[in-house]
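Only a single protein chain was left out; the remaining protein chains are all shown in position.
Take a look at chain A:
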Amino acid sequence: MSGPRLGVVVNPVAGIGGVVGLKGSDGARVQAQAHQRGAVHRSIDRTRRALSVLAAQAPTCHVVTVAGPMGEQAVPAGLSATVLGGTARRATTADDTRRACARLLDHGIDLLLFAGGDGTARDVLDVVGERCPVLGVPAGVKMHSAVFGTSPVTAGRTAAAYLVSGARLAPAEILDLDEAGVRAGVVRPRLYGALNVPVLPGVQGRKVGSSAAETADAAAIAAAVLDEMTDVEIAVLGPGTTVGAVAQRLGVTGTLTGVDAVDLGTGQLLVADAGEQELLAAVRRRRCRVLLSPLGGSGFLLGRGDQQVSAMLLREIGTDAVTVLATRSKLAALGGAPLWVDTGDAEVDSALSGMHRVLTGPGEYMIQPVLPADEAFAPQRA
């Protein structure tokens, strides 16, 4: 067994709620409901499609997977496979996914191909982190994370290209929505962390541009925004990789999913992964600027995963101290849709609303509308 080793994990219930209009598949009750509505397990088929492409393009590749619907059933004839333990149940849980990932990692794999949606990506993130490169076969309902191939076929093709020729790795944001909220007409996406994905043409956030160009663009944005903040003492850095590039340029270790404050005078990180009170203490009576970037796909700017940047904080430093950063491809992917804010304070939301200049590069801006989220996601308009 000398070829490259591909770990395969399928979430058999992924996507089951989507086709029957349940907006997701999290939880046993929703899955049972989906079965009642006649849903089928499509993630196994989609994985098989990806692996068939892989078999043709990387025939020496060896699959490492678990038994039953979580992997073995999706391996097409012609691919050699090692099957570790597993479950015969189709109604698998998040724990099953995590356990399977841990088994494959222990066995040793060069790339993990998982099939599912954002929920599955989160489970993979919990276990895999930075231990192994990851690629997703798009099979879920919600797929805002930047870890998926653009289709099952491209996922297979990309996995083959990576295993045969290798590629640079780049962190991809893992986002998820609260499904109960979506069903009630409220979108609450959150950034959970990042997985390493191969930088190849077929991989991208399903709604965001290529990760290679994104990294370069984010670095240019970071340089530009620091040039513009000559009279600012404290920079509050929101979540995400775009704002993360600012921390990187400043040479401090920021928190990808949290909010940090940096003293630009000394270049010191004041507080990392700060809560509202810590931020309030850091910014008091200082000239401040808050750097935010919208969540890819949904366009949420405030109120989803960054509640620390609270209405009280924004009242303290002024809503005009907010600078929005985004790569051009991230904005382009919104297709003209607005950015959303939801601080829980109607007055602050309204002050933040209107047309904003989003910094997209050195001396480059895009005009982007910002709206209070409750205006947009009212259930009757869903």
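Here, a residue touches a chain if its C-beta (ideal position, glycine included) is under 8 Å from a C-beta of that chain, and two chains touch if they have at least 3 such contacts; residues count from 1.
One rule holds in what follows: contacts and distances are computed from a predicted model.
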Item to check | Chain left out of the displayed complex - its UniProt protein name, from "3-oxoacyl-ACP synthase", "glycine dehydrogenase (aminomethyl-transferring)", "SWIM-type domain-containing protein" or "Amino acid/amide ABC transporter membrane protein 2 (HAAT family)" | outcome: "glycine dehydrogenase (aminomethyl-transferring)"
Item to check | Touch with the omitted chain, as defined above, among A:83, A:169 or A:220 | outcome: A:220
Item to check | Which residue of A:124, A:245 or A:331 touches the chain not shown here | outcome: A:331
Item to check | Candidate in contact with the missing chain, chosen from A:43, A:65 or A:154 | outcome: A:154
Checklist entry - Which residue numbers on chain A touch the omitted chain? => result 53, 56, 150-154, 156-157, 167, 200-202, 209, 212-213, 216-217, 219-220, 223-224, 227, 327-329, 331-333, 335-336, 354-357, 360-369
